[in-house]
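Before I ask anything, let me first share the structure, which is written out below as structure tokens.
The other protein chains are all here in position, but one chain of the complex has been omitted.
As written, the chains take the letters A and B, and residue 1 is the first residue of each chain.
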Amino acid sequence: MSKTDVSRRGLLRTGAVTAGGLALPTIFTAQSASAFTNDPTGGTVTLGFNVPQTGAYADEGADELRAYQLAVEHLNGEGDGGMLNTFSSKALEGNGILGKKVEYVTGDTQTKSDAARASAKSMIEKDGAIMITGGSSSGVAVAVQGLCQEAGVIFMAGLTHSNDTTGKDKKANGFRHFFNAYMSAAALAPVLKNLYGSDRKAYHLTADYTWGWTQEESIKAATEALGWETVNTVKTPLAATDFSSYIAPVLNSGADVLVLNHYGGNMVNSLTNAVQFGLREKQVNGKNFEIVVPLYSRLMAKGAGENVKGIHGSTNWHWSLQDEGSKAFVRSFGTKYGFPPSQAAHTCYVQALLYADAVARGGSFNPCSVVEALEGFEFDGMGNGKTLYRAEDHQCFKDVLVVRGKENPTSEFDLLEVVEVTPREQVEYPVDHPMFAGGQLGSCNPGA
Amino acid sequence: MDAFLLQILNGLDKGSAYALIALGLTLIFGTLGVVNFAHGALFMIGAFCAVTVQKFLTLSVETIDPEKTDFLGNPLKVKTPYVENWFGPDIGNAIIDWSVPLAILFAIPIMIAVGFIMERGLIKHFYKRPHADQILVTFGLAIVLQEVIKYFYGANPIPTPAPEALNGVANLGAIVGLDLIYPVWRIVYFCFACLIISGVFAFLQFTTFGMVVRAGMADRETVGLLGINIDRRFTIMFGIAAAVAGLAGVMYTPINSPNYHMGMDFLVLSFVVVVVGGMGSLPGAVLAGFLLGILESFASMEWAINLIPGINQIIIYLVAIIILLVRPRGLMGRKGVMED
């Protein structure tokens, strides 16, 4: 018996691309066993969890993996069900997905686009994964999203905050639950205005790659709309570990707010260095000098220790939220692993459930059916209030949290406190917003 | 003017770390002729000595506080470090506060031991092997060391603050009437680096032991023919080089929270520093360390970036290329060392 991965669709495409190309040998056009890539035919379905397991984001990746394992348990009807009990859609019955038991494979993205694609490809080609999910950086998310589009499987992005993921690099087969730089800016700006007033001079230090640029652009636009002045924006190399030579010029720049558009290790180091130079105690223009970290990660904030206290930023989700969904998730995660989940764990868990639910509602594993089920899907009970998966760009719209480094933490996990839950309406933007312009969603690709 | 002075200070500070690592690397190159790709890992292990000391000092008893709850709603376990219980909260906290300087005492014997074990157990079998083999084996060792650290401490940076008293900023310019504030710990780091560097130089210059080692660096065979057991002295030099890298790591922890791959981040840079300084030259390594540190700081200033976009990304490599093209053996290199 033989089957082939080349479909009629693929052939049509080839025909269109090359006029007068070689005709394919007939064996390549033998029977097409299924209508889409990796159609699960047995009693199980395989999901691919592609997370960073080595490199700087390994701990975040490990937390994502824990969340996925929990999600698989819940989907298969083991454990306490977690958010399945609070999720507004009731299509999932705890018997796997469409009655097929959920199995998974794991891989290491190494936070490099090449390695991430290699790992995702092996999941698709070797293990028959029907969906790829995970990741902890925007570069990887965009690269893997592109791959999944070509291969004809669904990609459910993990932690990726760049505007580009659902902006100029959006793809029909890719979906992002995590928030983005624009939303961070829209949520933070009013809070910053209340706290620090509308007459401020901001100095930006920005990680010199696409994510950093989109965040700088977003924050700059939002704060300038408040009446803030942007004194300067300086790009810092990705490989920088000591930021002293970038912090020192801030001292005499006349700025009274420092915005650190850094993430992960960069953020820990730049914040630590900024505090070392006494910026937190400084007085400029008769006002207290302030530092803002627009994208917070609790796991990473831990590395900065005492330095995060009183510093504002935004986050997708935090374990101290008191809605039913969050409580249910924190309970099952905390009971299983002994510590509360991170925002990366939350977004990954939710993505896995949303995918399963979309399959169940659409009644098929066909990526096009999943895309249809997710587009414009509105749900609740997943920890961020009422949430919409917008059809035009596959971005989730939900409440965004503004948080602050806690002054008196009661435990090693208790680092951030929620200052404000910014409602969804305030962070929404039109599909054709200039910061997101340039790309096309294309059409869903079910592969061979 | 202030801006320039500040950047010079920043450069000296960065240069201190580069110089200390490059110094050890050159010692090993010069004495043993070994390309040690695990040298960055020694720096990292030093930093994790500080983390370990801090962990030990904050080992805690858990008592249950029924009035508070943890994130799952269970009664909160409150941790009190043993040292606080033994010495009372004041002295206990002071000891924890000073954990980084205390870690120096702990790190010296550990690093010398690590150096001895590495040299006796592995490196000595590679003296006569090609440089390519040395690179492969030390690179393998570096990976193993950092993965072991990652296994025990995780991949995220771990905060190791300086003592409260050394945490603030000092106004260096007060004496001359300038407003020049600079973090105290960075000044401490620079002074510490100068101390270690002069210590190593004095040791090599003024002791008989150092004289033999210097003779060995210049002509190993002749020294051996004189009936001097040069191997044992080289083992000790390896221990010293490891200790220098380790101490650089310990003192670096308050500047940037250590993580398991910090060694790799410094490895390539320190190789560039050593080569720019000139193979086999200790003063060259130190000079190049400070020089590249200062140039790196200047290149990150705004006028430099506006002049040549991206200059802050490439300055070190650009300078390395220019220096190597102008001076074939780096700043102070000797003829014939590592040229074939």
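Here is the rule we go by: contacts are C-beta pairs under 8 Å (C-beta built on N, C-alpha and C of every residue); 3 or more make two chains touch, one makes a residue touch a chain.
Keep in mind that, in the parts below, contacts and distances are computed from a predicted model.
Think of the chain that is not pictured: of "LVIVD repeat-containing protein", "RsbT antagonist protein RsbS", "Membrane protein" or "Leucine/isoleucine/valine transporter permease subunit", UniProt labels it "Leucine/isoleucine/valine transporter permease subunit".
In the complete complex, the residue from A:78, A:93 or A:114 that touches the missing chain is A:114. In the complete complex, the hidden chain is touched by one of B:12, B:28, B:102 or B:137, namely B:137. Across A:75, A:97 or A:147, the residue that sits in touch with the chain not pictured is A:147. One of A:53, A:133 or A:351 touches the chain omitted from the figure, and that residue is A:53. Contacts to the hidden chain, counted on chain A, fall at residues 1-6, 9-10, 12-14, 16-18, 21-24, 27-28, 53-54, 58, 61-62, 104-108, 112-115, 117-119, 121-123, 125-126, 137-139, 142-143, 146-147, 149-150, 164, 169, 208-211, 235, 237-239, 439-440, 442-443, 445.
For chain B, the residues touching the chain absent from view are 35, 122, 125, 129-133, 135-137, 139-144, 147-148, 151, 268, 271-272, 275-276, 279, 309-310, 313-314, 317-318, 320-321, 324-325, 328-330, 338-340.
Operating definition for what follows: only the chains that are shown with their structure count from here on.
For the pair chain A and chain B, the distance between mean C-alpha positions equals 36 Å.
For chain B in complex with chain A, the touching residues are 2-3, 6-7, 10-11, 13-14, 17, 68, 70-72, 76, 150, 154-159, 161, 167-169, 181-183, 185-186, 255-257, 259, 261-262, 265, 296-297, 300-302, 305, 312-313. The touching residues of chain A, counted against chain B in their complex, run 55-59, 208, 232, 234-237, 239, 241-242, 244-246, 248-249, 251-252, 265, 268-269, 272-273, 276-278, 299-300, 302-307, 319-320, 330-331, 334-335, 340, 410-411, 413-414.
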